[in-house]
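A protein chain is absent from this complex, but the other protein chains hold their places.
First chain written, first letter: the chains are A, B and C, and each begins at residue 1.
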Amino acid sequence: MAITMAQAINQALHDAMSEDERVLVFGEDVGRLGGVFRVTDKLQENFSEDRCFDTPLAESGIIGTAIGLAMYGFRPVPEMQFDGFTYPAFEQIVSHLAKMPNRSRGTVKLPVTIRIPYGGGIGAVEHHSESPEAYWAHTAGLKVFTPGTPEDAYSMMRAAIAMDDPVIFLEPKRRYWMKSDTELPVETEPPHKAVVRREGSDVSVFCYGPMVRTAMEAAEAAADEGWSLEVVDLRSLSPLDTPTMLASVERTGRAIVVHEAAQTLGMGAEIAARIQEQAFYSLEAPVLRATGYDTPYPPAKLEEFWLPDVDRILDMVERSLSY
Amino acid sequence: MAITMAQAINQALHDAMSEDERVLVFGEDVGRLGGVFRVTDKLQENFSEDRCFDTPLAESGIIGTAIGLAMYGFRPVPEMQFDGFTYPAFEQIVSHLAKMPNRSRGTVKLPVTIRIPYGGGIGAVEHHSESPEAYWAHTAGLKVFTPGTPEDAYSMMRAAIAMDDPVIFLEPKRRYWMKSDTELPVETEPPHKAVVRREGSDVSVFCYGPMVRTAMEAAEAAADEGWSLEVVDLRSLSPLDTPTMLASVERTGRAIVVHEAAQTLGMGAEIAARIQEQAFYSLEAPVLRATGYDTPYPPAKLEEFWLPDVDRILDMVERSLSY
Amino acid sequence: MADAAIDPREFLPPDEPVHLLDPDGTYHEDPEHPVDLDDAGLRELYRLMLVTRKVDREAINLQRQGQLGVYASCMGQEAAQVGSAYALAEEDWIFPSYRELGAALVRQVDAAGLLHLYRGTWLSDHDPYKHHFGLMSIPIGTQALHATGFAMGARLDNNPIVTMTYFGDGGTSEGDPHEAMTFAGVMKSPVIFFVQNNQYAISVPLEKQTAAPTLAHKAVGYGLPGRRCDGNDVLATYAVTKKAVDRARAGEGPTFIEALTYRMEAHTTSDDPSRYRTQAELDEAATTDPIARMRNFLQQRDLYDSELEDAVEEQAKEVATYVRAGIYDAPHGDPMELFEHVYVDPTGYFEGQREQLRAELDANGEG
Partner (left out) sequence: MADAAIDPREFLPPDEPVHLLDPDGTYHEDPEHPVDLDDAGLRELYRLMLVTRKVDREAINLQRQGQLGVYASCMGQEAAQVGSAYALAEEDWIFPSYRELGAALVRQVDAAGLLHLYRGTWLSDHDPYKHHFGLMSIPIGTQALHATGFAMGARLDNNPIVTMTYFGDGGTSEGDPHEAMTFAGVMKSPVIFFVQNNQYAISVPLEKQTAAPTLAHKAVGYGLPGRRCDGNDVLATYAVTKKAVDRARAGEGPTFIEALTYRMEAHTTSDDPSRYRTQAELDEAATTDPIARMRNFLQQRDLYDSELEDAVEEQAKEVATYVRAGIYDAPHGDPMELFEHVYVDPTGYFEGQREQLRAELDANGEG
């Protein structure tokens, strides 16, 4: 049956709530409206207003109360309505959610899964297309997952909710309508594992979330040029599955990282740093980056020029092969 | 005359306020108390409560009103009392301060200099020893400066205040009491320039802020082992002075980055990524990182084990030389 | 031990919101809230509301035609916006959210420029310094701090201007307006916090937003007078705001105003309000339409005639046409502009990135 990524996440929330009554879903407009992307559709209807509820318009409030609820024993799955509106909650996420388990020597567990639709490519108005993953991945104490397929969206969401660590769950909003023929429930690899989506021998392309499909398209196009790309879907940005990355680079000798976020200190920086640290002699070319630019996210009519796409990836492939 | 870094910054604020009456200093306890580190000592007394004032306890309020004051035509120099307390202001910094000049096509200029004492090593209680620089350096639209000497503290602060771009000015608090024999005012290199503090031929050590002195000590110790380290003080974390970094690595063939912040997606990641991208054939060893660990900042009694020090730097030097 | 030296009563909202016009146009004089406008001024309020509604409709149409990515209508809130903005002097500043087309039109802001935000041509394309009208602000409530800081600046500079910021009922829950009002209260900044209580934050109704008796009751917690008015009564929103403006200009500090109104359209064009409100509720709301009410009033005063209606229709059409012309198929600018305006001094930035984009454009023949 063909399901979209949004439906897969909706089903994951539904199944998690069915199986464990400690799971709570809340945020702005997640109740009666079912979320602005309908990802929480019918959860309130099916599970009552106690378990899926609208909050006042205050993101720090949403995360701070999620922490209190988790301390009590619930498993909160709060939503931040858009990437750009997570920032009011930054202090609660960075100073408490990420640290409290450690501060308390493990006495306090915070099984909170923060859902965040993120990324660009949908022609949205400003602050609705941000890629804030590097902020979270730099913050010790958080796990950061992002699915690239409907199957992973379902399975990784279930895993995130079941996990006792706090998870930032980044949903690639431009792929909410991406379809897959699959039966739910489905269980894919554990979230901390990177997955090789397409094998190749010339260049490894590391990607995640919205860029998985783009990288697959690039690999297709590259094949026409006679270049064999290996596409690795990272899935987890924290932890990073370094062994899988290294194994791929050891095979291909070349690597490119693709992400929407600005280049400087984006995930590509860490991945490049790790690969050259740990696979120095395997590299035949530097790790290159096909990313967004070091400018604020642009207006909708210009986003196509800003976002990495098949062409930018192929440019980097060509550059990599030129070494 | 011997002055400390704290005194140098105090003098820079004093001189900037004397020369330009649009310069305002405000924040928590900066007025009558003169700041918890006395960096704003006597500014209120000398320039009136209109120009140096205490605010209510609200960091988003401090930065948000700084933006309004800058739009009006002032040059605000707000203080965040400690690194760990900048997070409530994250949204105002990231969504407005960094973006508004761009959003407005340059019509709105925001010459705001945010002073933040940062970093560890002073035995402080938690949330008072954070190194949040990567969050800011990843954010397009901000400049990020951090001095490593009293002279630079003075000169870079003057430059930051004089500049029409928003600047995050990170003051290495463990070096507030570091002394230098110098006459103020002093003008050093422009802030966006990295400076070679010590020339060397074996390994380039890139450092900034609190770690400049540590790196210099490491270079001294390394000399005893017969290793010649080149110490490069980055001074600006955004922009990064890539040409100076590359020139150094092209000379030495080896590089180490030193910072207190957690390793993953710390500045070391970006620096390593750039160096291997742009000086691939010059590298005789991977760029290595002597940094804090990927854990929350530890309690005071354990910080010495967490923070990079001379030994950790020398370990990396040895590892680098082993390639 | 400090004790309540200040009488809280001056800050508490009166029991009833200020209301000067009945739906049928009957005017009730309130000596506390005089309407200091001549006939031309009264007609001007009507004109501005009607133009707002028509341009608003045009924007909705443009969105339906794929010309705007999204649009947040102010239909139903014309009296709240026009009355309040009209009470300001030209040199006073407005710091809007994303729904203040009416306030913008009062200030003669280039409406096409404003709507480029929603088209995505650029993020903002009007000059805030020209009309003293800040950038539209999407992160909820954040602009309240900019208005407060600006007002602090004016006060430091002995400049007798006033700032006004708009936010919504939902916005009152965020930390930023709370901090803004705290600062403004302590600093006695000349700023007016104008809340359009349109009963919803997207789908979330007021009673899920706050348990406060009224939003205006928040003001006492900051030492600000909390005022309420019928937000669909343009004379009330004008008079209440005018009083606050005079007070601020006289150095007596900030005021919080809650205007009771109703969002007659969807939250934005992307929203589906049928999921959370009923037709009956909408029908009820339509009976309090601010524009019909003002027309009734003008008619009662013999200030309304077909000449006025024609003139307003004409102007409305003109602005709408101007907006349509400015927006319709408006080309995007040079993509290379992405690297402009990020820094006043970009030395050291965008290494290689400009060239990358330039090469991509050349390759696609777009350079």
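Convention: a contact is a pair of C-beta atoms (placed from the backbone, for glycine too) under 8 Å apart; a residue touches a chain by one contact, two chains touch by 3 or more.
Keep in mind it's a predicted model, so treat the numbers as computed, not measured.
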Touch with the omitted chain, as defined above, among C:R107, C:K208 or C:K242: C:K208
Candidates A:D241, A:E260 or A:D309 - the one touching the absent chain: A:D241
Of A:V108, A:V196 or A:L321, the one touching the omitted chain in the full complex: A:V108
Residue numbers in subunit A that touch the chain omitted from display: 24, 50, 55-56, 58, 60-61, 63-74, 88, 91-92, 95-96, 99-109, 140-141, 143, 163-165, 192, 236, 239-242
Touching residues on subunit C - with respect to the absent chain: 1-8, 11-12, 15, 17, 173-176, 178-179, 182, 185-186, 188, 199, 206-214, 217-224, 230, 232, 253, 260-262, 285, 288
Residue numbers in subunit B that touch the chain omitted from display: 28-29, 31-34, 36, 54, 56-58, 60-61, 84-85, 87-88, 123-128, 263, 293-296, 298-303, 305-306, 311-312, 315
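Note that in this section only the chains that are shown with their structure count from here on.
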Centre-of-Cα separation between subunit C and subunit A, whole angstrom: 36
For subunit B, residues contacting two or more additional chains: 60, 88, 91, 95, 99, 102-103, 140-141, 240
Set of subunit C residues in contact with two or more other chains: 122-123, 139, 175-176, 342, 349
